[in-house]
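Each remark here refers to the structure printed beneath this line.
Of the protein chains in this complex, all but one are displayed in their positions.
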Amino acid sequence: MKLELRGITKRFGSLVANDGISITVEPGEIHALLGENGAGKSTLMNVLFGLYHADEGEILLDDQPVQFSGPGQAMTAGIGMVHQHFMLIPVFTVAENVMLGHEPSRFGIIDLDAARARVREISAKFGFDIDPDAKVEDLPVGAQQRVEIVKALSREAKVLVLDEPTAVLTPQETDELMETMRQLSDAGTSIVFITHKLREVKAVADTITVIRLGKVVGAADPSASTEELATMMVGREVELTVEKAAARLGDPALVVKDVNLFDHLGRKLLDEISFEIRAGEILVVAGVQGNGQTELTEAIMGLREKVHGSIKLSGMELSHAAVRHTLDAGVGYVPEDRKKDGLVAEFTVSENLMLDRSVSGPFTKGLNIDFAYRDQFAADAIDEFDIRTPDGETLVGRLSGGNQQKVVLARELSRDLKLLIASQPTRGVDVGSIEFIHERIVAVRDSGVPVLIISTELDEVLALADRIAVMYRGRIIDIVPAGTPREKLGQLMAGVAA
Amino acid sequence: MTQTLAPEAPVVGPVVVAPRNWKGAIVMAVVAQITLAFALTTGSVEVFFSWNDTGQPAVIPATVVDAQLICLVLAVIAELCAVAAFVFVGMRRKAPLILTFVVAFTFLIALVASVAAGSQSGNIPVVFLLTGTIGLSTAVIFGSLAGVLGERVGVTNIAIEGQLLGGAFTSAVVASVTDSLILGLVAGMVTGALLSMVLAGFSIKYLVDQVIVGVVLVALMIGLTNFFYSAALSGNSEELNFPGTLPFLPIPLLSDIPVIGPVLFDQRPTTYAMFILVPAVWFFLFKTRWGLRIRALGEHPLAADTVGINVNRWRFWTVTVAGLIAGLGGAALTLGSIGPFVREMSAGQGFIALACVILGRWNPFLAASAALLFGFSRNFRIWAGQAGSTIPPDLIAMTPYLVTLIAVAVLVGRAVAPKAVGRPYVKE
Partner (left out) sequence: MSAPVLEPLPVDAEVDPAARKRPTAREVLSDIASGGPLRILLAVFLSLVVGSLLIVFTNEDVLDTLGYFGARPTDFFGAAGKAIGEAYAALFRGAVFNYRADSFEAAIRPLTESLRFAGPLIAAGLGIALSFRVGMFNIGGQGQMLMGAAFAGFAAANLSLPWGLHLLVAMAFGFIGAGLWAGIVGLLKAFTGAHEVIVTIMLNYIAVSLITYLMRTPVLHDMDSGNNPTARAPQPTAQLPTILGQDFSLHLGFLLCIAAVFVFWWLMERSKLGFRLRMVGLNPDAARTAGVNVKAVFIVAMVLSGLFVGLAGINQALGRTGTFGPSIDAGIGFDAITVALLGGSRAFGVLFAGLLFGAMKAAGPSMQVQDVAPEVLVVMQGLIVLFVAAPPLVRSIFRFLPEPRVVVRTSAPKRSLRATAAEAPATQAPVAQVDTAQGDGAGDSTATAKKESPL
C-alpha cells in the first residue's frame, strides 16, 4: 500500500511540532524517518495513527484521501503501529493482547481457540516462536516486540510503523528485527522506520527522510555517509567531542565491590558489580537501555532495598545508607528521569533548587525556610547556569527540558561534592544545552571529584569518558579505556566479552 | 512508572530467592487458634441445630451435639487447614483458596455453637442465620458488583453508598406513587445509573478526581434524600412512602428442600436477581469480548485506545451499567426488604461494598463472599443479642470492619488491582 502524507502541520499551543511535513512511502518500501530525539517524528506518526488530529494537511492511502478520528479507523485502513513503548497489557496472555479490539467471538463469547490459531499462524509465517498462552509480562522485551508485530499483522496491516523499535533491543535482537523488516517488505508491506540511529538506517532503509525541528530537511540515500546524515539531522556539523584536558587522577574514591541487587520477586538485577572510580576521573557506564544501569545508580544512592556487597565512598560504607545519608556524604545525583525523580513540576524554580536541602543548612532558619537565602541562591543559580526562566518563582514544569535539566544540575553541583552521579544527563535536552552540561561535568571532574555517568548514547560515552564500563544483563562485562573503537563497544554491549 | 513494558531491569538468570508469602497462612493460623480458644472456653453443653424455618412444621428433627465437642472438631479441621497452608507456602506454591474458606467456616460455626452454648435454649436456628445473612448481604453484593465493574474498567466508584441510598429512595417513592413495584425497581435502577452518569461525567468530561466526586455525591444524596424525607415523605407517608414489598416467590419443589429450600429458593425477586447477577457479571468480565475490553481499559487504557477502543465512551457506559446494578441494590433495601424508605438507610453499606471489592480481589464471586461475611456478622449480632450472648454487641458489630482492615492491610497486595483504576484517561 502506498502512503502519502501531505503538508501535515500539528501545533501544541504556540509550538509547531510538525510543520508542513510531506512524505511518500511506496508499497513494499522501508522508509526511514530520521531525526533527533523529539524532532517531531512520533508526533507525525501519532497523527497518522489517529491519536492526534492534524491542524493542516492530509493523509492519502493508495492516492485516496483518508481521515482518521482514532486508531481504530487507522487500523481498519491497514495501518499498523509498533509503539516505542509497547501497547501491551502485561497481565493478559499473548492471544488476548493480539485479539483485543477485534476479538473472534460468537454471541459475544470469545473464541479463544481461534485467537490462538491466529497467533500461531502469523508467528509461523515469520519464524517467531511465540506461545499464545504466555502472559506478556513474563516475556522478554524482544518477544514482546514480536507480539506487537503479530498484533499489527493480525489486523492485515499494509503499512507498518515502527517507532524507535531498537531502543530496547540488543544488537542481535536488532539484527533479527531488521531481518523481519526485510521479510515483511518482501511480502509487500510498507514500513515506516522511525529512528535516530544512523547505522540502522543505513543498514535497512530503502529511502530516508530527515526531519529536524518539526520540518522535513530533505531526503537522503542510504549510501550517504554517516557524517552527511548526522549533519542533516542535527543541522550543523556534529561535534560531540568535549574540550577536556587529560585527567589528573587521584586516589580511588568510589569503590564498588561485589554488589548484587534483587527485586521484590527475588530476581537478580545486578550481578557481582565491582569497579572503582578515582578522584578526578569520569567513568561512563555504557550499554543498551535496561541492562541494569539505572539500578546501579539507584543502588549507590540508597534508593534500592536488598543491596548486597560493598559501596565505599572515600572509605565510608554507603551500601546500607538511606538516601539522606548518601546525599549528606556529598553525592550529587542527576536522575535518569528528571521529571519523575528530579523535579517537582508544580514547585517553583527556587523551590526545586532547595529540594534536597530542607532539613538543615543554609536554606533553613530554625523550623522555617530561609526565604531570603533561597531567593538569592535561585537568582545566582539562574545566572550561573543560564537557566532560561522569567524568574525564580516560575513553576519548573513550564521550562523546557534543557532548562529543567540545568535546574537539576545547578542544584546537584552546588553541594560540596564528593561524587557526582549523572544518569542520561543530556536525554531530551536541546543541542545547545548538551554542550553546556558536558562542560560542567568535565569541570567537576577537573576539580578532583569522581564522576559516574550512565549513557546509552555512544557519542556521549565517547565524548565524556576517561574509562568506559559496559553493562550487559546486570553485569559489568568489561571496563575499557576511553579510546576503544565503536565496533568493540558494540560487541561488548551485545554481551560478547573480549 | 510507566505502564508500558519497557524493560525496567534485566533479569539475570533464574529466580534466585523466590520470596514466600507467609501472610495468608499466618492469618489462617491465628483464626484457627481463635477457633481452638472457642473449643477450650465452651462448656460441654448440648446445643440444637434446628434445620427448620421458624414457623414451619418440623420436617427434620434438630441435631443435638455437644458444643465443646463440635468446637474441638472444628478447631482441629481449622488447624489442619492452617498447617496445609504453611506446607503449600513452604513448597513455594499458592495455597488453594478452599483452605481459606474452610478456616472461615469452621470459625463461624464454632462461634455460633459457643454462643448457643452460653444461651438458655441452646438453640441454633440455622435457617434464620442463613436467610438473614443473605437478606442483609443483598444490597452490599449488588454494590460490590457495581464496584467490581467500575474498577475493572478503571473508575473508582466511592458513590456506591449514594447510589444505594438514591435507589432505595426513588424505588420506594415511585412504587408508592404508581402502585407498581416493577416501576419502583426500574426507578431505583435509573437513579443508580443517573448517579453513575454524573460520576462518570464529572470524572471523564470535567476530570474531577473520582474520589472527590464520589464523596461529594454521597454527601449530596444524603442531603437530598433527607431533605425530601423531611419535606415531603414524613408528612405523607401513606401516599409517598408506602410501597409494599416484593412478594416471596418460592420455586416449586426446590423450595421444599429442607434448609436449602427456604434459604435459596424461597426469596424475593431482588434476591434471585442477585443470585443470577454474580455469575453473570463474572461471565461477562472473563468470557466475553466486552469483558476483555473492560479489563483492558482498567489495566492500560492507552493500549486499548491504540486498538481502536474508545476509552472514555466504554468507561462511561460500563460505569452507567454498574449504576443500574447499584440502584437495584438500593431497591433491594426498600422493595426487597422492609418496604418504606428510612433516613440514611444504606448506613454505610456502599462503603462496605467498596471494601468487599478489594477483599474480593476484583472478582465477583469473591466480592460476594466477602459481602456475605458482612451480612452474617450483622445478622449474628441480632441473633446473639436475642440469645443472650455475653459478648458485647458493639464489639461484635466492630468485627467485620476490623477483619476488613486487617485483610486489606495484610493480605491484599496492591499488585492485583487494575493498574489504571482511578486515573482519568486524557488524550488530545
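Note that the chains take the letters A and B in the order they are written out, and that residue 1 is the start of every chain.
Here is the rule we go by: a residue touches a chain if its C-beta (ideal position, glycine included) is under 8 Å from a C-beta of that chain, and two chains touch if they have at least 3 such contacts.
The model shown is predicted, which means the values in this text are computed figures rather than measured ones.
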item	value
Where the missing chain makes contact, among the chains that are shown	A, B
Options A:Asn291, A:Ser319 or A:Ser350, residue touching the unrepresented chain	A:Ser350
Residue among A:Gln84, A:Gln145, A:Thr174 or A:Ser319 that touches the chain left out of view	A:Gln84
Residue of A:Lys244, A:Lys339, A:Lys418 or A:Lys488 touching the missing chain in the full complex	A:Lys339
Where the missing chain touches chain B, by residue	1-4, 6, 151, 154, 156, 158, 202, 205-209, 211-213, 215-217, 219-220, 222-224, 226-232, 300-303, 348, 351, 354-355, 358, 392, 394-395, 397-398, 401-402, 404-405, 408-410, 412-414, 416-417, 420-428
Chain A, residues in touch with the chain not shown (by the definition above)	11-17, 36-43, 46, 51, 83-85, 163-164, 213-214, 301, 303, 322-324, 326-328, 333, 335, 337, 339-348, 350-351, 354-356, 358-359, 364, 367-369, 371, 388, 390, 393-402, 427-432
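Just so we're on the same page, only the chains that are shown with their structure count from here on.
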item	value
Centre-of-Cα separation between chain B and chain A, whole angstrom	45
Residue numbers on chain B that touch chain A, as the complex places them	1-2, 4-13, 15-19, 287-290, 292-293, 295-296, 299-300, 302-310, 427-428
Complex interface listing, chain A residues touching chain B	49, 51-53, 70-73, 75-76, 81, 83, 85-92, 96, 99-103, 105, 108-110, 136-137, 141, 144, 151, 168, 262-271, 289-292, 294-295, 337, 340, 473-475
